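Presenting chain A:
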Amino acid sequence: MGNAISSLWKGITYKGGPGHYAFILHRLTGLGVALFVILHIVDNFVVMFGEDAFSEVLHLYSNPVMRLLEVFLIFSVIYHAFNGLRVIIMDFWAPSSHVQRTLWWLVWGIVLPLSLIAAWFTLAPVFGLR
Partner candidate 1 sequence: MAKVNVTVKILRFNPDVDEKPHWQTYEVKDVEETKQVLDVLHTIKWYQDGTLTLRSSCAHGVCGSDAMVINGHNRLACKTLVRDVQPVITVEPIRGLKVIKDLVVDMEPFFAKYKSIEPWFINPEPPPERERLQSQKDRERFDDTTKCILCGACTTSCPSFWANGEYVGPAAIVQAHRWIFDSRDKGTAERLKILNDRFGVWACRTAFNCVEACPREIDITKAIGEVKKALTFGTVDF
Partner candidate 2 sequence: MQYHKHEAVIVGAGGAGLMAALYASRSVDTAVISKLYPTRSHTGAAQGGIGAALANLEEDHWEWHAYDTVKGADWMGDEPEIEFMCREAIDVVIELEHMGLPFDRTPEGKISQRPFGGHTNNITHRPVRRAAHAADRTGHMILQTLYQQCIKNNVNFYDEFQVVDLLLNEGKAVGVVAYEIATGELHVFHAKTVLFATGGFGRMWKITSNAHAYTGDGNGIAARRGIPMQDLEFFQFHPTGIRGMGILITEGVRGEGGVLINNEGERFMDRYAPSVKDLASRDVVSRAIYLEIMAGRGINGEDWVWLDIRPETVNKYFERDDIRNPDGTPRRIDADYVRKKLPDIADFTKTYLGVDPVVDPMPVQPTAHYAMGGIPTDVHGRVLIDEERTPMPGFYAAGECACVSAHGANRLGTNSLLDLVVFGKQAGLDMARYCQENDWTPLPENAGQEVAEMLERIRTNDGHEHVATLRTELQQLMTKNVSVFRTQELLDEAVEEIQKLRERYKHIGIQDKGKTFNTELLQAWEFGNLLDLALLTATSAANRTESRGAHARDDYPDRDDENWMKHTLAWLQPDGTVKLSYKPVRRILNPDGTYKYPAIKRVY
């Protein structure tokens, strides 16, 4: 664990290029999404115990804090997905690595609007905006 923290520290204090931050974020989001997926499968399993139990679980998710986490999750999946695509493209089509910076901005160009839209739909109801 110690070296996880120290390597993260090295990562943050080093003036790397976008690829470097892309990697840190990719790893963090991948980790987050993976943990969530596990949770999600477990909570879905509750469906097997009938409607009441499941509603109980769904209720948990409607809490504002959970909604915020969910927004973060949405962002994570979308970022991870499109940055993953960026990595895959560079892996299999070498010339694209020369435009990796452009690709990186492109990823944000897709990720930000998508996340914002999804965030709106997710947050608006609980915060009484809609």
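Details
The definition used in the following text is that contacts are C-beta pairs under 8 Å (C-beta built on N, C-alpha and C of every residue); 3 or more make two chains touch, one makes a residue touch a chain; residues count from 1.
Behind the choice of candidates: all candidates are chains of the complex that A comes from, given by their letters.
This is a predicted model, so every value here is computed, not measured.
Any copy counted, the candidate of 1 or 2 that touches chain A in this complex is 1. Contact residues of chain A toward candidate 1 in the complex are 3-4, 6-7, 10-11, 13-20, 22-24, 26-27, 87, 90-92, 94, 97, 100.
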